[in-house]
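Yeah, one chain of the complex is gone here, protein chain that is, but the others are all in their spots.
First chain written, first letter: the chains are A and B, and each begins at residue 1.
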Amino acid sequence: MRRRILYWSWHYLLISLYVLFAVFPLYWLTKVALTPNDLLYSEGIRLWPSRTSLEHFRFVLTHSDFPLFFRNSLIVSCTTAVAVTLIAGACGYGLSRFRFRGKPVLVALMLITQMFPLVMLVAPMFRLLAPLGLTNSLTGLVIVYSAFNAPFATFLMQSFFDAIPKELEEAAMIDGATRFGAFRRIILPLTLPGMAATGGFVFTAAWSELLFALMLNSSPQASTFPVGLLSFVSKFSVDFGQMMAAGVLALIPACVFFLLIQRYLVRGLTAGAVKG
Amino acid sequence: MGVGHDQGETEPEVTAARRRIANGAEPYVYTAPVLILIIAVLLVPLSVGLSYAFRDIQLLDPYSGGFVGFDHFRELKADPSIRAALRNTLIWTGVSVTLQFIFGLILALLLNREFPGRRLVQALVFVPWAVPTFLVGLDWAWLFNPVVGPLPGWMFALKMTRDTNNLLADPGTALIGPIVAAIWWGIPFFAITSLAALQSIPKDLYEAASIDGAGTFRQFRSITLPLLAPTIAITILLRTVWVANFADLIVVMTNGGPADSTQTVASYIFTVAFRRLDFGYASSIAAVLLALLLVYALAILSLRRLFVQRQW
Partner (left out) sequence: MRAALWLAFAALGLSLAPSARAATTLKLVEVITSPERTETLKTIIKTFEDANPDVRVEVTSLPWGPSFEKFATMVAAGDTPDVVEMPDLWLALYANNGALESLEPYLKTWEYTRELNQRTLQLARVIRNTAYMLPYGFYLRALYYNKKMFAAAGVSAPPKTLDEFVAVSKKISSLPGRYGYCLRGGSGGVNSWLMFGALGSGSDAFFNADGTSTFTDAGWVKGFNALAEIYKSGLAPKDSVNWGYNDVVAGFYSGTCAMIDNDPDALIAIGERMKPDDFGVAPWIKGPSGKSFPTIGYTGWSMFANSKHKELAWKLIATLDGVAGNQTWNRRIGVLPIYTAAAKDPLYTDPRFKGWFDELSDPDVVPMLMPTDLRAWALFGGSIVPRTSQSLLLGQITALEMAQQWASVMTKARQSQK
């Protein structure tokens, strides 16, 4: 009995530490966003300012281009998430169900694309996309982000499919269905949690990407919100209060989305891990 | 499965051949979109980028572009900054990934047990992953700043530091800042994947072991770890590769300083490419990094295969 109490005390202590560690920096972000400018430095270390103000949030929402950037980020991230889930789903299914000669080559190629520092891809990619009119456009970003995320998304989807026995669609095919028909009517509904999880992962990755959003696009019409955050750093002052307020606003959808899908992620990966 | 076989033998040859071809092509149909996308958008620029390593590419000089063979690699060998950057990269990658893994695994073990409020806790501790890395760097830089952040005061009060100066200003301790930020951000990744793997281990294995009298630690060592090993190998591989290439946090928090004490190979590539505007030299460094990571990947994969073969 005593051992159980000891165990659970440690358990709750550690859990609390983890939660504190995870949440405190976000709490601090919010605290800075709510601190009026004149108290930002003089009361910097306090856990809560003596006077809070919504001035930063108000400014970000009404005076900057932030709503536009937010909308652009939403468009790019959702489109990328949907597109990648579809093609990674197809590719993951192919890798899961078939054994074919090109398979190790494909896997190696996908692995290699993850290994090169993205910084070096900026210049060649700009040169590639500019003549196609894909720079300074949201479409260009969607294409680039899809390429970045496809390999890992494929890996995820493959493990979800591995968890579903091949026999299911083979039984359907014997009964006369095409493979694709079986896929659509039987397998797909079973992997919906997995697809939600993959979509969520990709959404989060696309939502926070900065380097390519900055380098490939220049006009406000094509800028996403991380680029917008940078605009609060001018040569003359870093408006930390406003930047943190913008950051908090941008975090909300990403966090909400992630909170919703993380449960499916664990469940989906669990099933996949059974097959190893 | 058995009943269908007779049908194949009675079908005419043409249809059988067509089906074979269709089957042969089928996997490619499914994998084509991803393949085309990554070849067109990633592999083409990657090869172009790698080719820069053998040419003189000055970003703003339209007349540069001549072939220089292995000159850049020779320059690389003689470059004193590279050695320091390599050392920092080893420390940065090794410490970040190891600690992310350990803390992530512990968290996963804690979450593997049912307890009241588990759902909420799970959601909260996974949130750091959703924060853009630029913001992560800025946030932690503020936390470590003695004027506006609480950490220097607390660390001094806990006798962890000798004074309340900024960690990031001392070359001996500056790398700790980005490492802590990276750990904060990266724990969810390991926690999620480890938790998934843990939950797939059949509970009866543990029950059987308990009946045999094995304690928690023994169970962990003989059941959990070996079954987790394949997942661990892949996630560590992926994470190491990402972290090694990851310059964002360092550039935002310390810009490689002070005095290059936090400069890693990835951030050095950024400096050479975008400050010196020398894309040729930067590409050669990137090529070397890529080669090192490939060697590392092969090592991990062969180790994993060895391990898996030994188990079963």
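Keep in mind that, in the parts below, a contact is a pair of C-beta atoms (placed from the backbone, for glycine too) under 8 Å apart; a residue touches a chain by one contact, two chains touch by 3 or more.
Remember, predicted model here, so these are calculated numbers, not experimental data.
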{"item": "Hidden-chain contact residue, picked from the options B:68, B:151, B:168 or B:288", "value": "B:168"}
{"item": "Sole contact to the chain not displayed, among B:89, B:235 or B:254", "value": "B:254"}
{"item": "Touching residue (missing chain; options B:120, B:147, B:208 or B:299)", "value": "B:147"}
{"item": "Residue of A:29, A:122 or A:206 in touch with the missing chain, whole complex considered", "value": "A:122"}
{"item": "Touch list for chain A against the chain that is not drawn", "value": "37-38, 41-42, 63-64, 122-123, 126-127, 130, 135-136, 214-215, 218-220, 227, 230-231, 233-238"}
{"item": "Absent chain, residues of chain B that touch it", "value": "59-62, 145-147, 165-166, 168-171, 254-255, 257-260, 271, 273-277"}
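Everything below uses one rule, namely that only the chains that are shown with their structure count from here on.
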{"item": "Chain B-facing residues of chain A, complex", "value": "11-12, 14-15, 18-19, 21-23, 25-26, 28-29, 32, 40-41, 44-45, 47, 87-88, 90-91, 93-95, 97-98, 100, 102-103, 106, 109-121, 123-125, 127-128, 143-144, 146-148, 150-152, 154, 167, 170, 174, 179, 204, 207-211, 226, 229-230, 240, 243, 247, 250-251, 254-255, 257-259, 262-263, 265-274, 276"}
{"item": "Residues of chain B touching chain A in the complex", "value": "1, 3-4, 24, 26-31, 33-35, 37-46, 48-49, 52, 59, 106-107, 110, 113, 115, 119, 121-136, 138-140, 142-143, 145, 147-150, 153, 184, 187, 192-193, 195-197, 199-200, 230-231, 238, 241-242, 245, 247-248, 266, 269-270, 273-274, 279, 282-283, 286, 289-290, 293-294, 297"}
